[in-house]
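Note sheet for the following structure.
Right after this comes chain A.
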Amino acid sequence: MDLQHSDAVVFMGSNMAECHPVGFKWPMKAKARGATLIHVDPRFTRTSAMCDYYVPMRSGTDIVFLGALINYVITNNKYLEEYVKEFTNAATLINEGFKDTDDPGQDGFFSGYNPQTRAYERTTWQYQTDQAPVRVPEAPPGQTSEVREGQERPPSPLPGVGARPGQLGAGTIVGANFAELIANRLPGTPKVDKALQDKNSVFQILKRHYARYTPEMVEKICGTPKDLFLKVAETITANSGKDKTTAFVYAVGWTQHTTGVQLIRTAGILQALLGNIGRPGGGIMALRGHATIQGCTDIATLYNIHPGYLNTPNANANHDTLRDYILTETQPTSFWSNTPAYVISQLRAWFGDAGTPENDYLYDTLPKITADHSHLPIFVEMAEGKIKGMIVTGQNPATSINSSFQRKAMRNLDWMVVLDSYETETAAFWRDVVYNDVDGKRVSPKDIKTEIFFVPAAHIAEKDGSMTQTQRTVQWHDKAADPPGDARSDLFFWYDLGKRLKRRYASSTAPRDLAIRHMTLDYDPAPADVAEWKHKDEPSAFKIFTEINGFDWKTKAPLNSFASLTADGNTACGAWIYTGMLQVVQGQMVNRARMTPGKNDGWVSPNWGWAWPGNRHQLYNRASADAAGNPWSPRKKFTYWDAAARTWKNDSGEGIDFVLTKAPDAAANPRGIGVAFHSGAAPFLLKTDGKAWLFAPTGTSDGPLPTHYEPWESPVKNLLYKQDQNPITKIWNVEGNKYNEFAGNEFPTVITTYRLTEHHLSGVMSRWLPWLAELMPELFVEMSPEFAAEKGITNGEYVTVSSSRGKTHARALVTKRLRPFNLDGKVVHQVGMPWHWGYMGISTGDIANNTTALVADPNVSIHEGKAFTCKIEKGKV
Partner candidate 1 sequence: MPNPYVIEPHWANWMLVLEMFVAGVAAGTFLFIALANLATDRSKVSATEDQDVAARAGFVPLPLMLLVGLILVVDLGQPLRFLNIVVRSPLAPERGPLPLMFNSNSPMNWGTWVIIVFGLFATVAFLDALWHRRVFRGVSLVEALSHNPIWLAVGAIFALATGAYSGVLLNVTSQNVWGDTFLMGGLYVAFSALSGMAVAAIVADRAGARRTAAAVQNALFWFAAVAGVLLLLFVVNLAVAGRVTLLLADLDLLVAPAFWIGVVGLAILYPLVTYWRGGPVRVKRTGSTTLAVAGYDLGRLAIVGAGVLLGVLAFRYVLLFSALAAVT
Partner candidate 2 sequence: MTENARGMFVDTSVCTGCKACQVACKQWNEIEPGAGPIPMTDEKAVVEHRAFTGDSYDNTGHLNAYDWRHVKFIEQIGPDRSTSDRTGARWLMMSDSCKHCEQAGCLEVCPTGALYRTQFGSVDIHQDVCIGCRYCVGACPFGVIEFNKNTGRVNKCILCQDRLEQGMSTACAKACPTSSLTYGKVDDLKRMAADRVRALHARGQTDAYIYGWDLGNSGTITAGPNKNAAVKDMEVVGGLNVFYLLMDKPEVYSLPSAPSLPQRNFAPSAGVSLISAAVLGVTGLAAFRRRRMTDAAVTAD
């Protein structure tokens, strides 16, 4: 909704009109108000049709494009100076030992690279700081700390001191004074050069880093005509500053790359330089697509995150005891300083009264991860026969990355459970309609020993629950009808499974059973709350919702804010970010997630659902006022400091993302814990220094600054650096996952995959619906007429798309919306395929992912389905 206030919107790595058609009404409103809309993409799409102009760019070269924009902004002094100086870490000085990718001998690597481990050691990336505050002596775990004058500082707590890892009853946090412990871990204040001239300042490092990202380079690497690139640069700089704001909008066109995280960061840097973050009509809109995908990430769909973005205990980190975990994870100088409260409240919610300070709230019963357990490596292990069983819920690996590999891997399972509304390709992977593209033979069911259980799942309207969409807004929905027959909600499955396991482990003493034995699983609804027509065996989604929100442990009353969470076990909370979606107002409980917008709710619509955290829609909105707390301009007035009332205000009803009573001129406190460490001009509360990180000393494993590397499979070498690809890309050199030769001749065509409005994901929810199946009935691959002429392909005929992994047959859709790219004199063609098809459903077709590879971003293990290479041949080969 904020997009309607943008003066310019750049859609990049996104096809918003195609994939978020309803949300697209907001950029259209901006356009009606005179905003300029720009689409940067390898293809001219439905979004391009709506934009003022379209800019072509080869898949996988976004960092060059965005980096060149950064270079343009810096070189032409188009950055918002006060914003950059005050709100970003541009002035901060970096360790003198830091070496950038361009420094002599670095060849595209940063300092700290270890070729043996294929990893970076980040000491040289850190800030230069003043002396850290004096430490006070700490009591060993399990004992109350006392400050004694003159006493020697005891050794810092080692893992397992006073307890062995995994042993119950460790009691490492008994008597712990977290405030003191955290204070003992305060860092020194970062050193800065406010003039931005010091050669070790982030600003100067940034300037040097992107100096070679020129418009000429953009033309040679991205294939974008220089004048078009400059037009983009002029448009966004003309529409940024005090009076205007520009927004960037992205989706999986940016995430699904081996440099995905860095790519997005480049936009973050650019927007911070332009002063667009935290301002109305500014910022970066991340468009996530699946219904409640945001809610899923918030509440633990990912293997390495507990609900509320607390890291999963990790055997390779200092997480042996609860105390270790808290002290490792708590960031002393940002909002994460409250981590102890978040963690302990979560444990209280999970284990109830069975958890006590003496047994560390049963922290030790939680399993610890040992490696990357995301989708791709799991399937590699499955292919090696290491995984015996799998429960698949609302996912379809049989059509996923390197799908032949995944389908073949699944044959090694002893058992599989599939929860879904239709018989998906995964549930049917054993059927003889399936080809294995790797060996070219049809599957024979008698060769497959996997026992498959198909559990019919309810659809969205057939269950109670909540959804949290991409802008962090949670909405509650009530079920409208029972699901048919035996179909039940996914919640029912897990709850019922949990109850059965609890019964099974009721008298077990094995350590690995204790978590389930002690977990609170009391979500049976009160009979009075279940209407006569509803199934009686479904758990109460609302009880879980309440637990996620958090409540007082004694009174069971919901909490209104995460500020109420404590580390003494008196509060329980499933996920701290959600505290406040239930509010107690004048004694009545109000569910803010039920939409109740009034006529005068304004454009922010604070009563339409509830956005975490604290109903704040535009994060970091302190940045919409300058350092003194005044709006940057009357036109872009949003959050501002009311000096008379001594409080921050926002006239649009937006939640203020700052300490309400902290003055803009409040000084930084070197001994302050949490946000007290920051001054009143530090909007970025989750960062240690409260500033936007143009340079990232921690948080990314492949570099503090985004750097262009070619996709893992590319037809051309990296023109910017000697190092072609991201050096720490996650790769798997296993059978069935052969990579195309980099810049080789056999697979010279760039290919990308994408979505259509008419279908959804692997088509499970759309290719079974006749009304959707008939709108887009077949898989196709889009190609330019020049490319088609070269191959003798006519519009509509079948072609074969192949890679080292497998092949896909698709219809050719020849269109001028795709074009050949001229890359430094070499003509490179790009094609694209939607990936919605599979062998089940009304509309069936080959699987696009037969051609993709298991290769991933090193930070988050996301694959590179958006840019790889292939070969196209006429006919069905």
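Note that a contact is a pair of C-beta atoms (placed from the backbone, for glycine too) under 8 Å apart; a residue touches a chain by one contact, two chains touch by 3 or more; residues count from 1.
Keep in mind how these were chosen: all candidates are chains of the complex that A comes from, given by their letters.
Keep in mind that this is a model prediction, so the values were computed, not measured.
*Asks:* Would you mind pointing out which option among 1 or 2 touches chain A in this complex?
*Replies:* 2
*Asks:* Going by the contact rule at the top, pick out the chain A residues touching candidate 2 in the complex.
*Replies:* My answer: residues 17-18, 21-22, 24-25, 28, 32, 34, 44, 46-50, 52-56, 225, 227-228, 231, 756-758, 770-778, 780, 795-796, 811, 813-817, 819, 842-845.
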